[in-house]
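What follows is a single structure, and I will ask about it in a moment.
A protein chain is absent from this complex, but the other protein chains hold their places.
Just so it is clear, A and B label the chains in written order, and each chain counts residues from 1 on its own.
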Amino acid sequence: MASEEQSRMAQSIRMHLAMETEDVLGRISMDEAPQAMGYFYRKLRQFFQQPEGLGHFDKPGIGTFCAQVPLELIEAAGARPVRLCMAAGIWDQAGGELLPAKSCSVVKAMAGMAASQLFFSGVCAVVAPTTCDGKKKCADLIETMGIAVHRLEMPPSKLSRAARNYWRESVETFMAQLQGWTKQKITRKSLHTAIHRRLMATEQFRRLCRLQTKGVLRAVDYFLVTQTGFFDDVEAWTLALSDLCAELEARVAEGRGIEKQNRPRMLLTGSPVLFPNIKVPLWIEQAGGPIVTDELCSATDMFHDAPAYDETCLHDMVSALCDRYLSPCVCACLSPNPDRIRKMISLCRQARVDGVVYQTFSGCLSYAMERNAVAKALADEKLPLLYIETDAGFEDQGQLSTRIDAFIESVQAKRRNF
Amino acid sequence: MPYFVGIDIGSAGIKAAAVDEAGNLAGFAVCPTGGSFAKNAQKAFEELLQQLCMRREDIARVVSTGYGRKLFKPADEFVSEITANARGAFRIDAGVRTVINVGGQDVKVIRLNEAGNVVNFAMNDKCAAGTGRFLEMAARILEFNVDQLGELHAEFQGVPPTLASTCAVFAETEIISLLAAGHPKPQVIAGVHYSIARRMAGLARTVGVADVIFFDGGPAENCGLVEALRNTLIRKIVVPHLPQITTAYGAALTARASEASPAADVRR
Partner (left out) sequence: MRKLREMLDKADINQFRFWTQIFFFALFIYGGWWALNWSERLPVFACAFVQDRCGSCYLLGLQHQMTAPVSRMFSLAGLGILTGFLTFLIWFVLLNKAWCGYACPLGTLQDWITKIRSGIGVRRSQYSETGFKRLKRIKYALLILLILIPLAIGNTIFGSGLSHEFEIPFCMICPGRTVLPIFNADFSQLMIDFSTSTKMILTALGMAVTGGFFVGAFVKKRFFCLFCPMSALQYLLSRLSVLRLVKDGGKCTRCNNCVQVCDVGIRQIAENMEKGDILQDDCMLCLKCVAACPENDCLQLKFLNIPVFRSTDTGFFCRMEKKERGI
């Protein structure tokens, strides 16, 4: 029986996933973890190990790909968004049977996740922006598994008038589809509330980023916070985030933890850091280089921007959301993509970065291809760059941690000589 | 007189080196890594102590490096093998700007500046293609010892055959098919060396190659490989007196330097 086989596979993947998340969380030392981080560890454990136990499952879940889906619309329609970009090794492996071995591990992991049906019990449909080829084909694959997929058509560029009009129409189609799914109308009021909730979340996230540049929060913790934001209820997340910020601010006031400020300050960019694959930030941090800022669609690029509108009418709010999710987007799938380098340099200046670590998943061609342009721009800024190509698993620890260690040592040596 | 020790725990061998206050090499010990890092590292360390006629307490500082650096508990601090290698090479020859190191499971190319600091480096990814492991594999298939490869290389004449892959796993089938095609063994060995050299040269170009190349790591003792690299990069290749222990030496120098300014880089 195919379905029995399927459920056996799902059960096995589930067990391995629980093992994997436990292994990863176990690698994070709890000694200097802020108390308020407990919420995030708990949520992640719950989500990856007993997803049924999460509190807000009363609302229908809408799975999303990438960072270009206007989440406010989903919330305004009475659903809860769950960003499905997660890169567990076990999913990667399961997805490897469905997609070519050379495709990137995020895409494979998402296919594997769909095959194991773990999160799809609570998720009634999936929204996939047409970003890179991998994600597009992954959406096609998921659709064949009997999951409702809406393709949020994204223009290949964001600068032209045609692109803006196309995107606007695409978002409006998406709205109609959403309301069809949830049978709930997006009203002026519900959208305004949803936007406001996300605004509050953004405000707290920015507060965390400011603390991050002071080096008081470990990079792994920072990425666990953003990862929790993928599926958690916004209001609960915002609250927990504000508690965390308050605790960290108290630490700063006491002068605790900020000695890391004088370590080589790193910026992480490239393919996203997606739980449970947090090895690169883990090793960077262990090598003694705090990640003070990042340009990743799983962190800053997802939570940093906030929409604004003058008149509180539905049309203008949707218009603001359209711009919020397309215009500041610096995903490497866009062509041209001048803003990514500009943003990175601006972040480097603001956070006084000493070196940049550029990670790509093997198979994530768009990011790999942008590497040289980024390297050149950073060289002009006299910033060293470490390029890492990696996958979801921990098997390349030896090679990678040596490279990361050596990179941070060389940045340190350079700083000392100045 | 205080001594400083560096221990390089590599994937193939563990190398321990001691330097005196002036930074001169005082002694060294080498033993294979085997299955247990910590135990064999301890063994190499003790061997070195014996050689110096000293006890652990007499050693001012120990720095570990290499693949297993974090597993060696007696170390006061650890440093990545790239930094250690650069330091050792720069101390041996201050004119060094490019270092190529071939280890048991990796190939590294390091660029230095005038101050001896690492400015850039390249390293192979996960797989062990073109590394010491590949040489060992080739030697085993050809039924020689790794040390003999250099001499045998000298015997070859004409044009060596090309090996398409430097993969340690594929090597077997490829070498066997070359032998089956009637290539004499020295020819095949030369082919192996040239294919490694090509790979090293490719890696070296990504970080930039200086006029003189400092070539170290165990396989640098293999004069056939040195010749292949020289002919591939068309540059002068300098091989130090003891190529295998350059990294351990660099780690020992790091120990000496941190002792001089303890606040500088303590990571424990």
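In the analysis below, a residue touches a chain if its C-beta (ideal position, glycine included) is under 8 Å from a C-beta of that chain, and two chains touch if they have at least 3 such contacts.
Being a predicted model, the structure only gives us computed values, none of them experimental.
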item	value
Interface partners of the hidden chain - shown chains only, full complex considered	A
Residue in contact with the excluded chain [from A:30, A:250, A:313 or A:369]	A:313
Chain not shown: contacting residue from A:59, A:137, A:206 or A:415	A:206
Absent-chain interface as seen on chain A, which is shown	159, 161, 189, 192, 196, 199, 202-203, 206, 304-316, 319-320, 323-324, 327-328, 339, 342-343, 345-346, 349
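Keep this in mind: only the chains that are shown with their structure count from here on.
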item	value
Inter-centroid spacing, chain B versus chain A (mean Cα positions, whole Å)	39
Complex interface listing, chain A residues touching chain B	288, 384, 389, 395-396, 398-399, 402-403, 405-407, 409-410, 412-414, 416-417
Chain B residues touching chain A - in the complex, by the definition given at the top	11, 67, 79-83, 105-106, 115, 117-121, 123-126, 264-265, 267
